[in-house]
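All protein chains of the complex are present and in place, except for one that has been dropped.
The first chain written gets the first letter, and so on, giving A and B; residue counts start at 1 in each chain.
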Amino acid sequence: MSESAAKPYSLSFPGTIRDLLRGSGQVMFQQSAWTGLLFLIGIFWGACSAGAPQVGWGALLGLAASTFAGWILGEYIEDGEDGLWGFNGILVGCAFPTFLAPVPLMWVSLVCCAMLTTWMRRGFNNVTAQFKINSLTFPFVFCTWVFLLSARVLTATPLADMDSPALIIHIGGEINWSPGAFIGYWLKGVSQVFLINNSVTGAIFLIGLAICNKWAAIYAAGASALALIVALLFAADPADVTAGLFGFSPVLTGIAIGTVFYQVHWKSALWTAAAVIATVFIQAGMDTLMLPWGIPTLTGPFCIATWLFLLPQYKFNIMPPERKDWKVN
Amino acid sequence: MSESAAKPYSLSFPGTIRDLLRGSGQVMFQQSAWTGLLFLIGIFWGACSAGAPQVGWGALLGLAASTFAGWILGEYIEDGEDGLWGFNGILVGCAFPTFLAPVPLMWVSLVCCAMLTTWMRRGFNNVTAQFKINSLTFPFVFCTWVFLLSARVLTATPLADMDSPALIIHIGGEINWSPGAFIGYWLKGVSQVFLINNSVTGAIFLIGLAICNKWAAIYAAGASALALIVALLFAADPADVTAGLFGFSPVLTGIAIGTVFYQVHWKSALWTAAAVIATVFIQAGMDTLMLPWGIPTLTGPFCIATWLFLLPQYKFNIMPPERKDWKVN
Partner (left out) sequence: MSESAAKPYSLSFPGTIRDLLRGSGQVMFQQSAWTGLLFLIGIFWGACSAGAPQVGWGALLGLAASTFAGWILGEYIEDGEDGLWGFNGILVGCAFPTFLAPVPLMWVSLVCCAMLTTWMRRGFNNVTAQFKINSLTFPFVFCTWVFLLSARVLTATPLADMDSPALIIHIGGEINWSPGAFIGYWLKGVSQVFLINNSVTGAIFLIGLAICNKWAAIYAAGASALALIVALLFAADPADVTAGLFGFSPVLTGIAIGTVFYQVHWKSALWTAAAVIATVFIQAGMDTLMLPWGIPTLTGPFCIATWLFLLPQYKFNIMPPERKDWKVN
């Protein structure tokens, strides 16, 4: 965990462009620049469809800022080339213009927060490595929570599209039980990984996954479907279900447990299914937990569920994954 | 912490019955099946007296589900034979029918949550072992919190007997200063370990402790009394004091610090008294902390207080306990 022996990262063209795109792909654990490019296209599609192109620009800015932080701090070249500085930053970049008003200082905060995730990721990995787990997207979650909470006190960066603090949850919306609507809910579960509420974006994301790793696409699709079924069975808040908000954390849990930290196998598939179901309950629990502040859970449920299912270190007598295109720091 | 070298647990008769009963006894750190049987009798007595026999059936179901999870996951045979899979599960089984409406899906949730505690216990012990502490009942506390919080969003499993979310605590009830009432408060402090509000159950639990380890019974009785005195001295909410809700976490702290993690000795008795007093303050603090969600602290105060008093690893020049009938994982 010391940088002394490692070669520092240096900026180059087009190498750094590739590494930035990989940072986008790493949000769903794919090191491929093409996957990352499709993710960015999906983000811009969804952001522009919703009349909020600033979410797309925020994603680019956050990606650049967090990668820049890794470079200037002289972190390991391997991490930079794998895109591991960018995935938290791009999520910060999607979240800030979604939840904060688009004032100039918001962009300053966005850059600060995105850079902060880079060293928090390293620091937090120094902690979690001792328990053989990874910090996942928790640096994004933690830092964004701090800034969203602070926005109620720092009146120069007001909140935009956020729930009011409350003690009682407002259950609203309605489920449309037609197959077409269901496909929409299912795809939005995938698109919400990047805070985008758009079925086309969800489809683009699945294609992006498939061109890098077909199993990642299959597990993402399966996890979104399973989460949707569980959420409906337990009569979760329809407004959230129809917006895909019960899907995005399970999608990440599914990819992580099913294809990254365990090798694809029927035993690990059962374990993944259990983890996906647990993620739905953790999502619902965290929705209640966040009520008094009116801030979103972000991908917190994914982090907690994945840690719960990795910490026991069950081997199930299957080989560990090969991880040719992804590495734990 | 790898299961490779260890022999897996296998189901047998009557061995598994014995191990299930030990799981019940392990809630108060006793490996004895007879103690566990008395605990179950006490639970059923209290549950039926309160017109809620489903709490007793929940206890049995939770115990079975969490033990089943240990078996199917191929965990260490020693843990299974010591009943260490069951103690979190039986507490989940008491909590769910107490706090959630008795709809069919509640029983599904109960089974899922009880099983989850088994691998969370293993995972969390992998973390806490590095600090030479044990996860105690925290897997029960954490998983039950998640499901109770989620019940406000998952409307198919509604809450039953729970406080409304609030910011201001409602101080109510009245202390009856007669000796008979005091004996009741004192015994209920013991019975509430299993979420039972019944003096007879408290007495049965003390007998259950005494037949396995007289010191455990003495420390449990003493801790409940000391906690009662401190709670009255600081004028704690009478409704909680009279229901034994300031007693159950101190009882567990008393047994743990005084008889399990330290050998019985006058020095460790003083340390235990300090820990019991601290538990009362932590209980009161967590009561306030939980207000915005209206969920109970469960045995969280016991876990936090016991960790605070074990982490410094003071030796006090006394021998470590022999732990013939209990082991840290």
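Worth a mention:
Basically, contacts are C-beta pairs under 8 Å (C-beta built on N, C-alpha and C of every residue); 3 or more make two chains touch, one makes a residue touch a chain.
Since we're looking at a predicted model, the values are computed, not measured.
The hidden chain makes contact, of the residues A:Leu149, A:Val200, A:Ala235 or A:Ala274, with A:Leu149. Residue B:Ala236 is the one among B:Val27, B:Ala236 or B:Ala256 that touches the chain not shown. Here one chain is not drawn; of B:Leu60, B:Ile77, B:Ile169 or B:Ile207, the residue touching it is B:Ile169. Counting the whole complex, the residues of chain B in touch with the unshown chain are 130-132, 167-169, 171, 231, 233-237, 240, 277-278, 281-289, 291-292, 307-315. Taking the complete complex into account, residues 1-4, 73, 105, 109, 112, 116, 119-120, 122-124, 126-127, 130, 145-157, 164-167, 292-293 of chain A touch the chain not shown.
Operating definition for what follows: only the chains that are shown with their structure count from here on.
Here the spacing of chain A and chain B, counted between their Cα centres, is 36 Å.
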